[in-house]
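Attaching a single structure in structure tokens format; questions to follow.
Shown here: the complex without one of its protein chains, the others still in place.
Order of writing sets the chain letters: A and B. Residues in each chain are counted from 1.
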Amino acid sequence: MRRGRVAAGLRHAVLGAWVLVVLFPVFWMVLTSFKDAGDWVSWPTRWAPFVDFEPTLLNYRQIFYIGGTTQSGELRREAAEQAYVIWKGMADSVVIVTIASVASLLLGSALAYAISRFRTGGRNYPYTILTIRMLPPIVVAIPMLIYYTSIPELFANLGGARVEFFDTYSGLILLYIATTLPYVIWMMLAFIDEVPRELEHAARLMGAGRLSTIGKVVFPLVASGMTVTLLFVFILNWSEFLLALTLSQPKVLTLPVLLNKFQSAVEGRLYGPQAAIGTVVTIPVVILGFLIQKHLVKGFSFGMIRR
Amino acid sequence: MASIRLDNLVKRFSGGVEAVGGVSLDIADGEFVVLVGPSGCGKTTTLNMIAGLERPTAGDIWIGNDRVTDWEPGDRHLGMVFQSLALFPHLTVFHNIAFPLMIKHVSRDGIAARVSAVAATLRVTHLLSKRPATLSGGEAQRVALARTIIVKPSAFLMDEPLSSLDAKLRVEMRTELKRLHAQLGATFVYVTHDQAEAMTMADRIVVMDQGRIHQVGPPLTIYNDPTNRFVAGFFGVPAMNFIEGELREAAGGLVFQAPVLRLGLARTTGAGAGPAVLGVRPEHLRLADGGEGSSVTVSLIEPLGDETLVFLDYGGPASLVAKVAAEDAVAVGDRCQVVLRTDKLVFFDANGARIA
Partner (left out) sequence: MAPTSTPKDSELRVTLRQWLERESVFRVLPLLPVQLLILSLLAVPFLLTIYISLLRWRITRGFWTAAPWGGVTNFVEALTDEDFLYAVLRTFVFAGFAVAFELLIGFGLALLTYREFRGRRVYLTVFLIPMMIIPVVVGYDFSMLLVDTGPLNSVLSVLTGQDVRIRWMSDYRTAQVAVVLADIWQWTPLTFLIFVSGLSALPPEPIKAARVMGATRGQVFRHVQLPLLKPVIVIAVVIRAMEALKIFDMPMLLTQGGPGNATETLSIFLWRNAWVFNKISYAAAASLLVLVLFSGVIFLSIWLLKRERAQLEEVRP
């Protein structure tokens, strides 16, 4: 038994070391978000709140413009503008990501059902869809930029109404639907395949039509799977950066793009507020991630690995 | 209540696989018909076509006086019990049984009354608030039946409904199903690969293989008078013994001549000379200590309790199996004579068709 205990101790040592590696950057971000400007990058490093430095909510108050700030005049106006931008970034992100994720879930689930039950699109269709997902986003982004910026001109030349996709909600939403469809289709395919066809046959024989069979039998059985898929796709869209950076701004601004703006700010880096935004942006995703922890592997492996 | 008529049904799946190749069958009102055959013989596809779950490639299906070939499954007024039972896992037993009524928008009170009546008939009243996952095999079986019975369908289709049960329960459920059939007086079409189930329950058995019907008839006819070698081999445990040989003309009759076996036959059999396969069931072999018969060696003994199976080496490619009374004392290695009951022999030609 001695050997067993040594092995167990060794195991905990290795795993514990990795826990430190995993948590350290997170810890540092959260720590910085509670530091005042003087403590951000001071040398020697300030580690312990209340000992090395006095923790403060100033960064959070600044980014959200809560309870006013100590600044006055010009500075105050700037802070107000900045806060406005952040609130707007959150609103844009929430609206775009929610609509796109729900739409993608509905379209993808319907198609996944058809594929599962009727082999719609042929045996290779799911793999064709997967190809799209494997394209580097930049290779999509460049054509999309040309396309979106061309559409109004082309339509105007044709004498039609003015249609805008560049830097609009609809432009990003459509693209987010298209890019997350492969995930939805593959995940839902895995969930729907688990519902025995005999259940549907039974319902059909009892006089239920195709639609009510889906509503009364299939949907209740895949509802939890649809929730998981929705959250997964939500996380993907919430994190998306390249397409948003390319096809929106300045009118539409999602949170990742906003963070980037802070990062490339000219007037010196604002570590504190940045850390606060990073923390705020990360929290919902980590919570959603934990909610669907058991199914994450299904999403990332396109349903190829089921647990 | 209704009769069912299949008129030259064909089902070809994409890819050219022919699952059912021209099946015609008349099922009388109130009859218990069992479709039996090895897996892949087309019996389930045939049942699914009757149910409307598969569209036939050609042919017609009649239920009563209606040609239902193109009807939706729900319009055919059939009840079906599936191999997996197909109980809805998200609904309670009550709602499972009530499901067909809810689809038909029966009033709440009507549903409650009919569910409790059916539940009482099948002794599942105490289970009504449970979920299917918590039921035992036999309970789930009865719930599936209750759900099917509640709308009083004109015919019942059953796709190997007992295959998930353990051996003892399966035998009990057979009896219960037969009782139910007598009680309801409805048409039953039952699919199984288990010949014992077919024998015990059917009014008529339909033997299928490779998408075709080989024989239709009452159980004992099928057992005693098979039309070909496939049917003969499929029924009976242990299976019928087959001995390859040749029928020859001889003085006063025919002689069946196998490599190490010679058998004189009466002329009445009506078969001609030529290569032939002799079929004899294990219970029609008798062991003797000397005199008539062919000499064999006992190679293996399987006591069943009431009877004993004796495997006999006769020099041919396979052993002969004899079913003898348990009291017969035989031991491995014994040499003895085997006697065939000539009135129970069947003969097939090289293609397996029955010739005598």
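In this text, contacts are C-beta pairs under 8 Å (C-beta built on N, C-alpha and C of every residue); 3 or more make two chains touch, one makes a residue touch a chain.
This one's a predicted model, so the numbers in the text were calculated from it and none came from an experiment.
When the full complex is examined, the chain removed from view is found to touch A.
Contact with the chain that does not appear here is found for just one residue of A:49, A:121, A:196 or A:220, A:121. Residue A:140 is the one among A:105, A:140, A:199 or A:252 that touches the chain missing from this view. In the complete complex, the residue from A:177, A:202, A:230 or A:252 that touches the missing chain is A:177. Although one chain is not displayed, its contacts with subunit A can still be listed: residues 8, 11-12, 14-15, 18-19, 21-26, 28-29, 32, 41-45, 47, 107-108, 110-111, 113-114, 118, 120-121, 127, 130-132, 134-147, 149-150, 153, 174-175, 177-178, 181, 209-211, 235, 238-239, 241-242, 246, 256, 259-260, 263-264, 271, 274-275, 278, 281-282, 285-286, 288-290, 293, 296-297, 300-302, 304-307.
Operating definition for what follows: only the chains that are shown with their structure count from here on.
With centres taken as mean Cα positions, subunit B sits 57 Å from subunit A.
Only residues 196, 198-199, 201-209, 212, 216-217, 220-221 of subunit A touch subunit B when the two sit together in their complex. Residue ranges on subunit B touching subunit A, taken from their complex, read 48, 51-53, 72-76, 78-80, 82-84, 86, 88-90, 99-100, 103-104, 147, 151.
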